[in-house]
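Step one of this worksheet: look at the structure below.
Excerpt of the complex: some chains, original placement.
Think of it as A, B, C and D in the order they're written, each chain with its own count starting at 1.
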Amino acid sequence: MTMKTVFQKTKGLTDKPTHYCPGCTHGVIHRLVGEVLEEMDILEDTIGVASVGCSVLSYEYFNCDMTQAAHGRAPAVATGVKRVLPDRFVFTYQGDGDLASIGISEIIHAAARGEKITVIFVNNAIYGMTGGQMAPTTLIGQKTATTPFGRDASVQGSPIRVCEMLSTLDSTAYIERVSTHDVQHIQKAKKAIRKAFEAQKLGLGFSMIEVLSTCPTNWGLDPNESLDWVKDNMVPVYPLGVYKNKME
Amino acid sequence: MGKVLMKGNEVIAEAAVHAGCKYFFGYPITPQSELVAYMARRLPEVGGVFLQAESEIAAINMVYGAAGTGARVMTSSSSPGFSLKQEGISYLVGSELPAVICNIVRGGPGLGNIQPAQSDYFQVTKGGGHGDYFLPVLAPSSLQEIVDLTQDAFNIADRYRTPVILMGDGMLGQMMEPVEFLDPKSEELPEKNWATTGTRGDGGPKIITSLELDADGLEQRNKHLQEKIVEMKKNEVRYEMYKTDDADYIIVAFGTVARIAMNAINKARQDGVKVGMIRPISLWPFPEKPFVETRDRVKSYISVEMSAGQMIEDVRLAVNGHAPVDFFGRNGGVVPSQEEIYHKIMAVAGGIEV
Amino acid sequence: MLEEIIIAGFGGQGVMSMGQLITYAGMLEGKGVSWLPSYGPEQRGGTANCAVVVSDEPVGSPLVTRPTTAIVLNNPSFDKFESHVKAGGLLIINTSLVARKSLRTDITIIEIDATALANELGNTRIANMILLGAFLEYSKVVSEDSVIESLKKVLGPSKHHLIDVNKRALAKGASLIGVETN
Amino acid sequence: MEKKVVFNEEICKSCSLCVEVCPTNVIFLADYLNGKGYRPAAVIDQENCISCAKCGQICPDTVITVFRPVKKEQMV
């Protein structure tokens, strides 16, 4: 009796250990993107754009050409790359502060232009890297460094639902929201990411996958509690599902 | 192709195309909008891409992305829009990406107006963005010179892996003059083996970044940037001297102001005042040699600017106390006339009241 | 020879193209030329003007503050530029829209009722060409032929049918010189 | 007997996600620290591992490799 490998690290990622906090699902999402790039065999034809956030160093983890964009500007940088290299695959990896706060203009206009890029949008309802400040995606009542008394809709307004907003734009091709709070949803998330890159391959237009993710460190929860928090608190506010699909 | 009559803004655009620039990302702003419009029409003809960005910030970051692929790329704006590009410019420097950025300066501060000005001198020469850097700034004074300097700008950008700024004023952008587009002299330029175009064929993953969390590591990078600065200071200084050999007084002026000053100088010489001009063409690296050569024999320098006095600091640094440095400037979009410059010269020379 | 010309009027009166024609013609004749438009605030609604320099040498300053010739097509332009004209210089006034009279005695003044004359030629829009014709005839800065040449280039084949009427306008303008000069 | 589940201890951050997700509860955190100061996850009771790879799926740090025993013929 011998052994068959049923699970191992993807070639889509380098061997560099990540700097992420214990249990942070950024690592899981990295793995999914890496696996998709490997399985589609497009690692060599892909340019990734890292944003500013905890995932800024993702350019050391993804095993393809990478460029690092200013805070919020990844979609503009990706546009520059894709317009010069229309036959390459271009993706951005952005947090919710990066994409939904300072970068909302760049993401909307990239979507409105129908840029043929794929956006991996990691929504953990907080600014992780800078120490847990409010994000536009922070839930009502959620305590953060800048909402010490909990987010109050009458003062800080309500969470922005990016998938819903971008779906109003004609030039978007594939938009789906997924989660990482358990193995089953993680597998779903991977399928969605695959679809987004397929849409890019078909040149259908702009594709984005919003992935609900954890921030144990700034949520003040342990990694397993964090998964539950996503399930119990985030999913109700950010319904999972496909918001735009031009592939059918 | 012989001489043609074009607007300055269009000349910049056509010169860029001649320099092999096939990608332009920009946002409209007076008084440089003709440049954007020209690119929109022209680039598709050469198989390039023109894209109107949603903002100056998006534009400079699109440039960042395109430059990262090794393509020759350009953006342009005017003062307020240029301020918005400062973070992006600092990133381009930090990531060592070549690009040409054009600033057709207008009256400021704030919204100001759309008349000609040179009051962004500090912003373009002293690192309007954050961090330790200088980058080449070229200031043409005629439409024909735009053709040559635009070509140079792209070559300098590629040779040193740095953004380069082309600075003009609203007058230069709006005026028409005959120009001729001669085919550029080809230059030996380093291969862009750092470009992120996908790893197929060219081995392992490449990374373009300005981040270096380790302080010693970042200091090392900055050391490299500083070495390039030394190199550029050695090789990329450009200036013109006009009738300085026998000059008792030297006007320092750049861009269109230098042309107006030239008329004033000739009038003053008819009246027997020995006055000449140093015209910095590269605002950075600022030409120090012509000052070192003249500072111990001239009676004084006069910095003439379309600003409240900015280049004068570089002039004073170059003169380093060896001679007095006087100033004459108009600002807010007012262009100094040859008459006022003439009077300033006479005043300095003969102490005439003006 | 150094001619520094300012042409000013309302937006729609074609002052910019008058200037460009002179510039273009100068270029064809191998002269040093430059054309500088006023732009921005003045334009919308208000008056527009351009500065043209024609010289035997390369042009120094494209900016004209003391013109050798000013061609004014409306009242605001007259008010703004009449006093700027160099002593010994030339002021051409479009009396169709300029009510005032110049009291200057140190310059040559040519008054032309351009709109009326243009209507006689059956096209109001060529009033500017009549003024241009007069100016060329008087100053000889550039030849009428070069201007026609430039006109062809500027208009492009599609509009060549307009050349003839423009020619007649230039001629009409030229014919006035020596007559109305005072 | 060969291992069904292998941990790259040095890069484990002892987040316990794998411990929680394992259907057979064979994963535990070791009582020593790795170079990063974390107690690495480990499996001693390899028999009871059913090679479901859930641990690998949830691990954020690609610490885990999972094998399944196969008969020779299956191999071909």
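The working rule: contacts are C-beta pairs under 8 Å (C-beta built on N, C-alpha and C of every residue); 3 or more make two chains touch, one makes a residue touch a chain.
Values in this document were obtained by computation on a predicted structure and should not be read as measured data.
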item	value
Overall composition (this structure file), stated as a label formula	A x2, B x2, C x2, D x2
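Here, only the chains that are shown with their structure count from here on.
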item	value
Chain pair showing more contacts of the two, A-D and B-C	A-D
Whole-Å gap separating chain B and chain C, where each centre is the average of the chain's CA atoms	35
Chain A and chain B: spacing of chain centres that average the CA atoms, whole Å	40
Geometric centre distance via CA averages, chain D-chain B, whole Å	60
Residues of chain B touching chain A in the complex	23, 25, 49, 51, 53-55, 57-59, 61-69, 71, 73, 87-88, 91, 95, 196-201, 205-211
Residue ranges of chain A touching chain D (in the complex, touch as defined)	1-10, 13, 17-18, 20-28, 31, 182-183, 186-187, 216, 222-224, 227
Residue ranges of chain D in contact with chain A within the complex	2, 4, 10-11, 13-17, 20-21, 38, 51, 53-54, 56-62, 64-72, 74-75
